[in-house]
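Only a single protein chain was left out; the remaining protein chains are all shown in position.
Then we have subunit A:
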């Protein structure tokens, strides 16, 4: 739920409660005021009656208990009754001719004295119709509630939207923020202190994350670069040493072993460097590359290695597959996949490559069980005990595929199958 609607909803509930309670209180307060003024009127009427009786005593003797002729009636009472008489106001129903219904009336009972005669005096007056009052009041209250609600919604939408604009702007910026892109967040000045604080905090935070990200990327690249020279010196020194004629066979082989390991280190280093270069988007130039053509060349390059491993690489179907990519990376991608099949494939078996217009498959027989798909493409996820493998080949292939939105996947159907699914262009 949006912030705007959220506050509106709360306000609506709160207002409903508030107005309802207020309406009830208001109703009773008003009713009391009405009674009060009715009763005052009735009492006043009594004084007027008593004054009139002094002038026209005939009103004292009329007998009209049903209030057919007048709105008052005098009834003689005894002295004791008069002395104990308590004034009272009460509500009763009376048939109203105009309404053709019983309607509430207010009855005032009091006692009066005329000479030495005592009378009970009853005066009636028509009363407010409570049900009508409730109806009217409810209608007005609901009207008020709706108007209040509408204006709150309107104000919320107008005012809050304007006030919260920097906040929504920031959210939009954060939503679009991708650390790999290296773009920083654009901040909008706001007159509201809290938003400025939020903005500057977010700005600092994203800046810091970006810096850390760049530093981490740079670190691998720098470390790899710094390793190149000492590796070069060591390898060359050993090569020079090997050229000396006075070495025994075992010395030569020891040196060769050291050289071999240094070269492994070099390969590892180069692979790491390549990975960070791919991730740092350092291969910008792109062209349309024919994967069928490329596959043919690479397979030819690997023929000797395949023969040595008593394997054969067969390009089963060879349709045209063209894709816009950096050619060097395309080569590395295919080489890593083909090499992977060659190294992990079973001796004496066939490696099959299928090229379709939007797909590139390679399958080989190997261990008759599926590999762990989740860790397969991770760095240093080594399958088997191949000491010469850097554990980076498939990670590099994956990084290249990801870079060009090609889906590189693995599945096992008796054979190990790697598939490059090219995006539709």
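Basically, a contact is a pair of C-beta atoms (placed from the backbone, for glycine too) under 8 Å apart; a residue touches a chain by one contact, two chains touch by 3 or more; residues count from 1.
The criterion applied here is as follows: contacts and distances are computed from a predicted model.
Student: Given that one chain of this complex has been left out, which of "Pyruvate synthase", "Phosphonate C-P lyase system protein PhnH", "DNA-binding response OmpR family regulator" or "CbtA family protein" is its protein name according to UniProt?
Tutor: The record names the chain that does not appear here as "DNA-binding response OmpR family regulator".
Student: So which of A:161, A:204 or A:308 would be touching the chain we can't see?
Tutor: Touching the chain that is not displayed is residue A:308.
Student: One chain isn't shown here. Among A:252, A:317 or A:411, which residue touches it?
Tutor: A:252
Student: Which listed residue (A:99, A:180, A:194 or A:260) would be found touching the missing chain in the intact complex?
Tutor: A:260
Student: Spell out the interface residues on subunit A facing the chain that's missing from view.
Tutor: Its contact residues with the unshown chain are 225, 228-229, 231-233, 235-237, 239-240, 242-243, 249, 252-253, 255-256, 259-260, 263, 266-267, 270, 273, 282-283, 298, 301-302, 304-305, 307-309, 328, 331-332, 335, 339, 342-343, 386, 388-390, 393.
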